[in-house]
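What follows is a single structure, and I will ask about it in a moment.
In this view, the complex is presented without one of its protein chains, the others remaining in place.
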Amino acid sequence: MPVLWLILIVIAISAVGFVSGRSRAMQSAGGEIRNLHSLPNFYGANVALKAAIPAFGLLVLWLLAQPLFVNSQVSGMIPDTAIKDGSSRSLVMAEVRRTAAGLDAAVAQGQMTEQVARNANADIAEITQGLKDAGQVVTSEITQPILNAAQSYRSMNAKGHWVMSIVLVLLALAGAVVSWRQTRSDYRARNVVEKGVSVLLLAAASIAVLTTVGIVLSLVFNTWEFFKLYPASEFFFGLTWSPSFSGRGGSSALGILPLLWGTFYISLVALLVAVPIGLFAAIYLSEYASPRVRAVAKPLLEILAGIPTIVYGLFALLTVGPLLLSVFGDDGLGWMKAGTAVMTAGLVMGVMLIPFVSSLSDDIINAVPQAMRDGSYGLGATQSETIRQVVLPAALPGIVGAILLAASRAIGETMIVVLGAGAAARLSLNPFEAMTTVTAKIVSQLTGDADFASPEALVAFALGMTLFILTLGLNVFALYIVRKYREQYE
Amino acid sequence: MGMIAKIFLKETEMSFVKLSASALAIAAVSATTAAARDNVQVAGSSTVLPYASIVAELFGENTDFPTPVVESGGSSAGLKRFCEGVGENTIDVANASRAIREKEVKACAENGVTDIMEVRIGYDGIVFASQQSGPEFTAFQPADIYNAIGAKVMKDGALADNSYNSWAEFNGELPDVEIAMFIPGTKHGTREVFEDKVLLAGCESTGAMEAMIAGGMSEDDAEDACLDVRTDGKSVDIDGDYTETLARIDTNKNGIGVFGLAFYENNTDKLKVATMGGVAPSTETIASGEYPVSRPLFFYVKKAHIGVIPGLKEYAQFFTADEIAGGSGPLANYGLVADPELKETQDEIANEVTLGSGS
Partner (left out) sequence: MTDASMQNAEPGRHSVSLMATDEHTRKRARAEKRFRAYGIVAIATGLFFLVVLFTSILKEGIPAFTRTVVSVDFTLTEQQREESEGVLLKTKAYSDLFITALKSKLDERGLNTEVDEVAIERLLGKVGGTIRTFYTQNPDKIGEQIEFDLAASSRVDGYFKGRVSRDTIQDSRFLQKSDLELVDALEEAGIIKQAFNWPFITGADSGVDNPGGAGIGASVIGSFFMMLVVLGLSLPIGVAASIYLEEFAPRNRFTDLIEVNISNLAAVPSIVFGILGLAVFIQFMHLPQSAPLVGGLVLTLMTLPTIIISTRASLKAVPPSIRDAALGVGASKMQAVFHHVLPLAAPGILTGTIIGLAQALGETAPLLLIGMVGFVARGYPDGFLAGFTEPNSAMPAQIYTWAARADAGFYEKAWGGIIILLMFLLTMNIIAIILRRRFERRW
């Protein structure tokens, strides 16, 4: 039975449970809603949740566990003789899984009968041909041990599936019946349901943790490979970043420090542009502007966040760079050598970040209770004094959140950096020099032409991992500071 | 499901239903994906991408197979995904602007990708061009380029840090304007060709290499040192595409950029090309080998997928057919230098000859 149908059945059970739970509650209250502890819908939801949640939980666990179990079982069945020299057990298992999937698909398409697919003594050539006819990937001739392993793999999986289906439906029914029987007028359904919902909310919040785990897992192996090829001390403390094309071999310097410096510098310039403009815009919009101005200006500013970054990049390259060059270049102050510079990218990125600061801050300032303003006016403060000394401090936590979001975005930006600040990594204090960021280099090393097993390509993963850990550390630190700061007032 | 969802939505546990409804949608969608992939999936070099896109479009228009999907992302990422394994969720063809390396073949084999067919589609010329209305940069020798951007150059008979500001300082025939070169970044395969065929040649011909070896360097170290470029901003690495180089040339009239031949030919009204060693770049001079800076382009086919993914072998054959990759086909018309040995490539594909099987 496909998983989809299982899900539908469980949902159906819980829907029926909802209706019957609700009516049983009404019945037990004698049709008088006031006799119930909770609103009738809570009784229905109680039954529905208890039917669905354990079943879905089990489904997820089972789907994760079954392949692991079957794999280890089948893997033990393969005789050592079936593993060729230079090959490995896991490779053979990949072959087994592919064959099993192929057999499944061939049967589903009607190209092969279930008997043939199960027949342990079937003609191997015939099976191979059958699989090919069914459009399945077959690397080479299937061998007898592989076919047998694939067949037992299939039968174990099929068995597991059936057991799972039965257990799941029973579990859903049991949950429904038990909770249905619990349903009485004095049953505290609301409390139970709310407990359940809060578990669901927790699950949604945990997705962030899962994503982090996923990111770490997808980076860690290649990072490990990189550190096997390239000394970690040089990566973390090296002062030059100059990867050579892998054809040369051995002479790349892959120090992360110039990239981190570039990231910090460009983000700083961007925030110096975005925060004052964004904050003042937010203050004006929420405190001074008429509703009509606000209704127009705010969404207009938000559009700045949505313009594709390639447009900003081209804007930096074609407009802002030459403009800055004419002022600070050799014809002007003589500080700038070329249009691509930290300043160019920082300014343009700052423009992009304005709405991140302005829109969110505006919402937050807007939400400061009017009573606080009125109190301040009542004491004789002017509007700007009220804003500076009453409204802003009250809105500060939210504003800091908005600024952090903008900073995050600045760290993660690529296109503006590549086109505006260049591709050269440099350790310098001069904001009119070309520099580059970690993110830009992750993209360029990942999408380059180098040998994919070379340190020059793998360094992208190490860079990603380092940036990830660094920002994680900064966030832990920020949380700690915020906590400490808050506790003084509680 | 819609009905159920509607009933539920009235309740407080909105989020729960939305969650399970979306989970359901995903489950429903993934259930339908069991259907086999019917298109050829290609990934890899952004240098090969233009040619592959021409072929893919024509392949879709002229055959009954669906138009192949050609992803960009670089030779490295393309080959990496190629070597990820065998099966529908991996790609069938990897485009590369260089030959696959030994280490990569090994990595492939470890993941079960053993039978790989190598197809050379032609050659890519690499040219030096400047703004159409800028100074007269029309004739270069590798030595000029090396003198302009090498890290250490010969000055008054001795090896010194490069301090040249203008082209005329080392070659009176070149314009007396500031040096500004836009060269491919180290991520690009083009960089390798540029280093081998221009910088190294220039380093040797100016005598810098000899001086380095005389100064106590081993030959390998001297070769490496020859490939270093100055870092004072006269030479700018471009990690983006040729369009970025073009934009930079547009804003700098003294700028000289490194382009692919096809890109230059499509922009002759904006760019002026320079000769290298006295030879003007064109499909003819590159095919004959007179113009020195060029490199072969490849794609790699997973033999295990032939006969399984519909149209895979046909795609490879179509790509290398005389009507397509030949001297008067659309690829050559766009700027690819046709491979003189196309016939052998065609035979190899027909016989499904794989790497290491005597090809």
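Think of it as A and B in the order they're written, each chain with its own count starting at 1.
Everything below uses one rule, namely that a residue touches a chain if its C-beta (ideal position, glycine included) is under 8 Å from a C-beta of that chain, and two chains touch if they have at least 3 such contacts.
Since the structure is predicted, the reported quantities are computational estimates derived from the model, not experimental observations.
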Hidden partner chain, touching residue among A:G278, A:G329 or A:P431: A:G278
Listed residues A:K50, A:R154 or A:R190, member touching the removed chain: A:R190
Residue ranges of chain B at the interface with the undisplayed chain: 12, 14-15, 18-19, 22, 25-26, 28-30, 32-33, 37, 39, 41, 43, 46, 49-58, 60-62, 66-67, 69-73, 77, 81, 84, 88-89, 91, 132, 240-243, 262-263, 265-270, 318, 321, 323-324, 330, 333-334
Touch residues of chain A, complete complex, unshown partner: 190-191, 194, 197-198, 200-202, 204-209, 211-212, 214-215, 217-219, 276-281, 283-285, 287-288, 295, 297, 299-312, 314-315, 319, 351, 354-356, 358-360, 363-364, 366-371, 376, 379-385, 387-390, 395, 397-398, 401-402, 404-405, 407-409, 411-412, 414-415, 438-439, 442-443, 446-447, 461, 464, 467-468, 471-472, 475-476, 478-479
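The criterion applied here is as follows: only the chains that are shown with their structure count from here on.
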Intercentroid distance (Cα basis), chain B paired with chain A, Å: 31
Contacting residues of chain B [partner chain A, same complex]: 1, 4, 7-8, 10-13, 15-16, 19-20, 23-24, 27-28, 31, 34, 36, 45-47, 72-77, 79-80, 83, 85-88, 96-98, 101, 103-104, 107, 109-110, 112, 114-115, 180, 185-189, 191-192, 195-196, 224, 227, 231, 233, 236-240, 244, 247-248, 250-252, 304-305, 307-308, 310
Sites on chain A touched by chain B in the complex: 2-4, 7-8, 11-12, 15, 18, 41, 44-45, 48-49, 52, 56, 86, 91, 94-95, 98, 105, 108, 132, 135-140, 193, 196-197, 200-201, 204, 242-245, 247-248, 251, 314, 317-318, 321-322, 337-340, 418-419, 422-424, 426, 433-434, 440, 444-454, 456-457
